[in-house]
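As you look at this complex, bear in mind that one protein chain is not there, while each of the others sits in place.
Then we have subunit A:
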Amino acid sequence: MRGEHVMNKKVAVFAVLLIIGVTFGCIGSSPQETDTSEKPKVLTISTTTSLYDTGILENIVAPAFKEKYNIELRFIPKGTGGAIMDAKNGASDAILVHALSKEQAFMEEGYGVNRKVFAYNFFVIVGPKDDPAGIRGLSVTEALKKIAEYGKAHPDQPVWVSRDDGSGTNTKEIALWKAAGFDFEELKNEKWFGTTGSGMGNTLLYTSERKAYTLSDIGTYLKYQKEGKIDLDVLVDKGEQLINVYAIIIINPEKIESKDFDGAMLLAKWLTSEEGQKAIAEYGKKEFGRALFYPAIPVLEKKEGNVFKWMLKYGFMKDGDSYTECPSKFRHNAAYDFFEFPATVVEG
């Protein structure tokens, strides 16, 4: 009798568990079921963290794009290097990046087509207010030399923090160190040279914590500074090398099949459209008192000024006698025009 009683109890427990399980299943599936009728298309976009960390993609681009085309944007923030790897592995429909040399290699390998430049801003060297290395207002090269000098004299603390994550910002940093006469790989072995292997936000937090210097994109810096998360000043913001050009590259449908080429083209079109450019120009103005990104198209249409020249020099690719955002061999069924200017604009 007792055995039977115990067994009944166990059966009851199984029944309870079953009910819990079924309830779980219902909770899980109910929102999905209501959505199934209008399941939107999805585009997977690999993006640099400097765009993502400012919130512009999640807060502005994705909602506007979804409303207009009923296509949902799935942003995977990884840094330019990681974004390119994801794309090569077939995980994304387009990439948002800012590292010309890596972009060119990516396209040369046949993965990317129809590159469009859509925004720019500037990199800045930020550091503690009291500026112990004394770099405020110097040129980039002079500032980096001073920092290295100060670092060698203070090897017991991180003086410079590098992202060292293969991102666009990191790519720019390596180029800037090179221009100042240093080898990045050698610098990494020095004690004053810290690396985070992490995104822009993370790196700024660490830099602020350690009262060190770092290279940042202005967008992420402004957002973090205004929100009081970091205590760093912009110390160097002059110099043409500091321009930061953002581009979208579509995955080549001939190289990687089953990607949504047309959807990705729609996004490129929207980003460079009047509506998209306006959204970019407005983002951050209310919250931070100034824009985090500048729209690229007005500058390119105006065809004059320093920024125009810098954008060509640091954000365009050379194609024969001209500078273009996308050399003709990398164009594929493009439903839009590409900017192209004679080389003399930059070189002479």
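Quick note on the criterion: a contact is a pair of C-beta atoms (placed from the backbone, for glycine too) under 8 Å apart; a residue touches a chain by one contact, two chains touch by 3 or more; residues count from 1.
Here, contacts and distances are computed from a predicted model.
Student: As a check of understanding, state which of "Fe-S cluster assembly protein SufB", "ABC transporter permease", "Ferredoxin" or "NAD(P)/FAD-dependent oxidoreductase" is the UniProt name of the chain not shown.
Tutor: Matching "Fe-S cluster assembly protein SufB", "ABC transporter permease", "Ferredoxin" or "NAD(P)/FAD-dependent oxidoreductase" to the record, the invisible chain is "ABC transporter permease".
Student: For the chain not shown, which residue from A:199, A:239, A:263 or A:276 touches it across the whole complex?
Tutor: In the complete complex, the chain left out is touched by residue A:199.
Student: Identify the residue among A:229, A:285, A:302 or A:329 that touches the chain left out of the display.
Tutor: Considering all chains, including the one not shown, the answer is A:229.
Student: In terms of residues, what is the contact footprint of the unshown chain on subunit A?
Tutor: 7, 9-11, 13-14, 17, 21, 24-25, 27-28, 35, 39-40, 42, 44, 53, 58, 62-63, 66, 72-76, 86, 88-91, 198-199, 201-202, 205, 224, 227, 229-230, 256, 258
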